[in-house]
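The structure follows.
One chain of protein is taken out of this complex; the other chains stay put.
Letters A and B name the chains as they come in the text, with residue numbers starting at 1 for each one.
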Amino acid sequence: MSDVLPALGQAVVLVAALALSTPLLGGHLARTYTSERHLRPERLTYRLLRVDPDADQTWRTYALSVLGFSLVGLLLLFGLGRLQQHLPLSLGFDALPADGAWNTAVSFVANTNWQWYSGEAAAGHLLQAAGLTVQNFVSAAVGMSVAAAFARGLARSRAGGRVGSFWTDLVRSLVRVLVPIAVVGATALAVGGVVQSWHGPRDVTTLTGGSQPVLGGPVASQEAIKELGTNGGGFFNANSAHPFENPTPVTNLLEIFLILLIPFAMAWAFGLIVKDKRQGGAVLAVMALLLGVSTALLTWAEMAAPGTAPTLAGGAMEGKEVRFGEAGSALFGAATTGTSTGAVNAMHDSFTAPGGGLTMFNMMLGEIAPGGVGSGLYGMLVLAVVAVFLAGLMVGRTPEYLGKKISQREIVLVALYVLTTPVLVLAGTALALSVPAGLAGLQESGPHGLSEALYAVTSASNNNGSAFGGLTSGTPFWNTLLGTCMLLGRFVPIVLVLALAGRFAGAQRLPAGAGTLPTHRPLFVVLLSGVAVVVVGLTYVPVLVLGPIVESLS
Amino acid sequence: MKTLFSLYRQSLAGLRAMLVATLVLGLAYPLVVQGAAAVAAPWASQGSMVTADGERTTDPDEAVGSVLIGQVVDDPDLFQPRPSAAGDGYGYDTLASAGSNLGPESPDLVALVQERRAEVATREGVTVSQVPVDAVTASGSGLDPHVSVAYAELQAPRVARAQGLDVADVEALVRAHTDGRTLGVLGEPRVNVLELNAAVLRAADDD
Partner (left out) sequence: MNTQTLTEPASATARRPLSVQLREALPSALRKLDPRALLASPVMLVVELGAVLTTVMTVVDPGTTSVGVTIWLWLTVLFGNLAEAVAEGRGKAQADSLRALQEETTAYRLTGRPDPARGSLLDRPAEVVPSTSLRPGDLVVVTAGERIPGDGDVVEGVASVDESAVTGESAPVIRESGGDRSAVTGGTIVLSDRIVVRISSEPGHSFVDRMIALVEGSERQRTPNEIALNVLLTSLTAIFLVVVVTLYFIADHSDAGQSVLVLTALLVCLIPTTISALLSAIGIAGMDRLLQRNVLAMSGRAVEAAGDVDVLLLDKTGTITLGNRQACAMLPVAEVPDADLADAALLSSLADETPEGRSIVALVRGDDARPPVPATATLVPFSASTRMSGVDLPGRSVRKGAASAVSRWVEEQRGVVSHQVGELVEGISRSGGTPLVVAEQRAGEEPRVLGVVHLKDVVKPGMRERFAELRSMGIRTVMVTGDNATTAAAIAEEAGVDDVLAEATPEDKLALIRREQEGGRMVAMCGDGTNDAPALAQADVGVAMNTGTTAAKEAGNMVDLDSDPTKLIDVVEIGKQLLITRGALTTFSVANDVAKYFAILPAMFVVAFPGLDVLNVMRLSSPESAILSAVIFNALVIVALIPLALRGVRYRPSSAAALLNRNLLIYGVGGIVAPFVGIKLIDLLVSTLPGA
């Protein structure tokens, strides 16, 4: 259906919008995380929380704050799920089962927003708003805070491992960034046609005399933060393919824009925080390059529509909405998997084989192009450390990034970070494909069945949350496996990143000279992109071969 | 031990933070948005419903559906929507929005496409190669309110015949209910089935 020129045109509109927003929001983010001033609502909040907003925490305390806060959030959400039938506005839905409540609680706290249930058939308005929407906000704020702490760690010199205050970062992320943008975004979406009401399903008599419930709910308010916070958990089962979540091509582009807004701006803010704009620019360029290439390939795959069913049907429109077409769906697909969002406006399970493979590869990159809010930045920076270490020796100096020497202790933390997700993905996939309880969830056999399992575990471990929806994941086995992957895939890297931030904050920041590896030039951009693709490629190619690659070549 | 105690203390602060967040973000925020939406989009925020006359309404009792949500067209004399995987039967169950999630090599999907192609070709009296792609594929939501211009045009002669209208008039209605690409680049040209069918019925009544 799609034509090449409009496909390019929509990309140009998006790029133009991001080119405008990134420096503006990036500057605002940098000020948010470095300013000495507290706003009045913030001061009030600190008093309620009984925390000292000016306390400079060590990385250890910072990490404990993150974990303590997330733990409480997890327990509260678990409780809301388990007690749903006793709560108001439940629309008559039952309590979630124990494994399901655990999975959902982890999922939203870990900024993954994997959904084993379908929203319109399991979650009442109170659970959606007071439980899920709240976590949409705060889990995003946690990611941004950790990234801010990491950037400060790099920026500081001999700061004794102190990286800032988590509570201050958290509150500021919400007050100064997420809430204001979400209010504006949600209103804009409502104007575009997204529902915002407290109604339950209300029957109408259709044109041909049938009966059809028209749904209501606080959708726009959740939709905005769902995209803005790279969360991705849909109000409805069909997520952003649902016309009430994403009614027009304009809201579609707005949602894509909201998805990419903060991740790119974080990179810009990073440059400002470390007082070297060019460093932020380089990171931004790597993100843009990787996302650009994957978007182009994905769009090409969907428009070329290879494969038996697409060839027979005359296009890859299975699972796609007419209003978006292949191009609008591919752009959304690249954005949602390139960030750790996981919202979908088309069913990835029905993407062409190479297209589905690309969405998986995007997630396997570790959600760095441009990645989740905050997590994309720190993931990319950890990878930059790897790139500096691998290739940095080639300039004849012991490796350093932004003037911080990378010695044994740092590289141990980086190595553990790099190891965590692949171990979760590969071990989880192998487990799921080896036990009957895992295999039972697969809708298809052969390579595509493997892809369903691989996609699910990859999505959970990388905190994406999208799925090859054919998988029936609402079983104790899958809920437990994916819940574990989401939990470890979120918090193990966070602790490691904070430890690394502490190391960097304690170290002296060395001045750069002609002899230091320049990490702001195009060559480094290419190098870092290459390292990302090669390292991730080497890790996942064997299993991708057995899934989407075989499927593409058959 | 020290770490555990510290974690406990931080968790207490976390609990206070979560309570504040639940009130502010879980209740106040949706209400603020609700207020803004009620002012800025009083019709759309309630579900974009229309009456049989094509008038906007927020009352479900006088509505025939939402322009954003596709519905089962239980009348062979009207424009048919895309296949839907939302719910059983003909789909379009708003309580079960879903795509088929069938993969590109899925034998089930291949069989379905083949079946639909034959069915549509027979229904419209064309060869299978003339059947457009959206006529044989289920949408992602299962609630797609649109069909492609090609699919609408393919159906126009049959609908005109059945409704006793001129083909040219029906084709004009199709054109009238076609949305182009926004700014010339966003989205795909598409025809809203509910609005088109309502217009067709009105035209047939006028005749």
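Structure notes:
Just so it is clear, a contact is a pair of C-beta atoms (placed from the backbone, for glycine too) under 8 Å apart; a residue touches a chain by one contact, two chains touch by 3 or more.
Please read all numbers here as calculations on a predicted model, not as lab measurements.
Note that the absent chain touches A when the full complex is taken as a whole. Contact with the omitted chain, checked across A:190, A:228 or A:543, is made by A:543. The residue touching the chain not shown here, chosen from A:98, A:440 or A:534, is A:534. The missing chain lies against chain A, touching residues 386, 389-399, 403, 406-408, 410-412, 414-416, 418-419, 422-423, 426-427, 429-431, 433-434, 439, 446-447, 450, 508-511, 513-518, 521, 523-524, 527, 530, 534-535, 537-539, 541-543, 545-546, 549-550, 553-554.
Going forward, only the chains that are shown with their structure count from here on.
Put simply, the C-alpha centre of chain A and that of chain B have 27 angstrom between them.
Listing the residues of chain B that touch chain A in their complex gives 3, 6-18, 20-22, 24-27, 29-30, 32-34, 36-38, 40-41, 44-49, 52, 60-61, 63-66, 68-75, 78, 82, 86, 92, 94-106, 109-110, 113-114, 117, 131-134, 136-148, 179, 181-188, 190, 194, 197-198, 201.
Those residues of chain A that touch chain B in the shared complex are 1-2, 5-6, 8-10, 12-13, 45, 48-51, 60-61, 64-65, 67-73, 76, 118, 120-121, 129-131, 133-134, 137-138, 167, 170, 174, 179, 182-183, 186-187, 190-199, 201-210, 212-216, 218, 220-222, 224, 236-238, 241-244, 247-250, 252-253, 306-310, 312-325, 328-329, 344-347, 349-353, 356, 443-444, 446-448, 451, 468-470, 551, 554.
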